[in-house]
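Below you'll find the structure, written out as structure tokens, and then a few comments.
Here the complex is missing a single protein chain, while all its other protein chains stay put.
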Amino acid sequence: MIGEALLQPLIAGLLTGMTYVLVALGLTVIFSIMNVLNFAHGEIYMFGAFCVYFLCTLLHLNYVLALPAAIVLVGVFGIAMERICFRPAQGDMLTSVIVSIALIWLFQTAAQLIFGGEPRAMREFLPSTVSFLHIRISQSRLAAGLISLLLLVAVNFFVYRTKQGKAMQAVAQDRDAAALQGIDLDRLGPLGFAIGCALAGAAGGIMAPILYIDATMGASVLGKSLAIIVLGGVGSIPGAAVGGLIVGVVESYGQRFLGYPSSTFPFLIMIIILLFKRTGLMGRKA
Amino acid sequence: MSRKTAWAAILDAAIVAVLLCMPLIVRNYYWLGAITFMLVNVLLTTSFWLVMTTGQVNLGHGAFAAIGAYISAALVAVYGFSSWLSLPIALAVAGVVALVIGVITLRITGIYFIITTIALAEVVRIVFGMWEHPFGGLVGLLNLRPPTPIALPRLPEIRFVSKPALYYLVLVFVLLGVGIVRRLHRSSIGLVFRGIKESDSLAEHVGVNTMGYKVLAFVVGSMCAALGGVLYTYMTGNIQPTSFTMVQANYYIVWAAVGGLATFGGPILGVAALNVLSELLRPVREYEPIIYALLLLVAMLLFKGGLMGAIRRIWDSAGKIGSKEEA
Partner (left out) sequence: MALLELHKVTKVFGGLVAVRDLDLSIEPEEIVGLIGPNGAGKTTVFNAISGASGPTSGAILFKGEDITGLKPHAIARKGLARTFQMTTIFSELTVLQNIRLGSHLVSNIGFWPAVFNTMKARKREGELYERAAELADFMGLSKRRNELAKNLSHGHQRSLEMAVALVANPDLLLLDEPVAGMSVEETSEMMTRIRKARERGVTILLVEHDMKLVMDVCTRICVLNFGAKLVEGIPREVCENKEVIAAYLGSEYRHTC
């Protein structure tokens, strides 16, 4: 029984952590390529959730189709966002910070107006639960974790094996050198945003059947994503993965044993890392 | 005194005169209240801007307003202190916290510092929500009484219940805080702040203890924020964990940016313009953040230097018409 009390949060945390990894990964991809921290990233996550919700409930699309559709929609939206809002900022940090804050307001309020203030719930994709070793896990959460893992592997493949991915790595390491090598920075910006936003939207869509969906769901996710990318190191995919799992597990245990005060944990972790090893567990140069 | 400084002094005097006469000019108590709020926002935004002049963006600025508000409100409401004792105590606490946090975190620069301040703001919010006693937990402290009346010998005591009385109280403290910021900015200390922002490394190499100066700006700015927080509780009668979240601090950076970050007057202009706009948009209140956001995007992406920068440009080009070209 003790084992169950200790293991349950671990498994739950790992599964939730997987989705955090996706969001954080999206954030870090955008940051390492564009040198822009998109604070509205949480709202993209919300957007993905809402997309899936509406595709499933209004258009009666099967979840298996709705999820990829939502991911594509969000990805395209990301490209538009880059074009309209972030490219004119030309990498100036202050301007992009203010722009992304403006976007938070825009998206959150628009969501509130269009979708209303009431949280919505979707029917679960796989309603039953599964248990082994005396631990109960909902099949939905298990599926969420697996889909996240799949996407993570796909992104990993893209970044490390494809030409475009390697171009992204080059830009992340040294913008000027990459440009001198003939890499078209103007193409990579939209690509980075597309992937980054698609990942966040995917996470939202994955969590849509599991959580309540409302206009403010992005805010808490942003904080955790920041903590994850700091913990794991900006620009590092394995770092985001490890960081996400750690944050997921810590949050899970924290909620189980400490309750409300445990919501400070991701932020405290973040502060401690920034004070001691700014590059995070696995990051390269700051 | 040169002509420029003479005009500036006249402008200063005119503004102070108008501010002093405000309750006579604006009879409507709703509008007087709105103006009073605007004054508090000016204090909060200007103190935020002071920290920005050293190159550090403190998105946790609101957390210090919260600290000021909570400490003074708790001391009065829960422990029965007089407002006039709890105010300096609240400021002192905020100052000490700012000193500790500043010394620890100002080593971090750039976007990482911004992220740190966000994290700190969230931690403060959660911490204040943790304790029922004395901070009122997630609900906060409500129904706070107005500031303790001041008893004067042989005169009726000064009470702070009416809107004009509150207005003057707020005005005095806002002028004090904003005055401190302005004094610092105009002195050679202010020049050092700007130098640190331009190049921390060069400033170090000419002998400036940049950490010391950054901490100074941070502590002064944060104490002014705490003062703003206290004034806020006098006006609204409550303080909650969500009163000064990072979302609120976002407003300070927006007002400052829209007004123009390069000069002292910019943020003030931004606060005035956007608060007025906010009042005008009251009928369509739900859409206000959207309009704000669009305005902001236009301002940031198209107009560099904000409103003040635009005014400057117009002023400069108007001046050029009819004057001789410089060689």
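Labels for the chains are A and B, by order of writing; each one numbers its residues from 1.
In this section, a residue touches a chain if its C-beta (ideal position, glycine included) is under 8 Å from a C-beta of that chain, and two chains touch if they have at least 3 such contacts.
Since the structure is predicted, the reported quantities are computational estimates derived from the model, not experimental observations.
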Counting contacts across the entire complex, name the shown chains the missing chain touches.
B
Pick from B:M130, B:I189, B:A273 or B:I291: which residue touches the chain that isn't shown?
B:I189
Out of B:M130, B:L175, B:V208 or B:I291, only one touches the absent chain, namely B:V208
Listed in rising order, the chain B residues that touch the chain left out are 183-184, 186-189, 191-192, 194-195, 198-199, 201-210, 262
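The definition used in the following text is that only the chains that are shown with their structure count from here on.
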What is the distance, in whole Å, between the centres of chain A and chain B, each centre taken as the mean of its C-alpha atoms?
33
For the complex, give me every residue of chain B touching chain A.
57, 104-105, 107-108, 110-112, 114-116, 118-120, 122-123, 126-127, 129-130, 250, 253-254, 257, 261, 286-290, 292-294, 296-297, 300-301
Listed in rising order, the residues of chain A that touch chain B in the complex are 37, 85, 88-89, 93-95, 97-99, 101-106, 108-110, 112-113, 223, 226-227, 230, 260-261, 263-264, 267-268, 270-271, 274-275, 278, 286
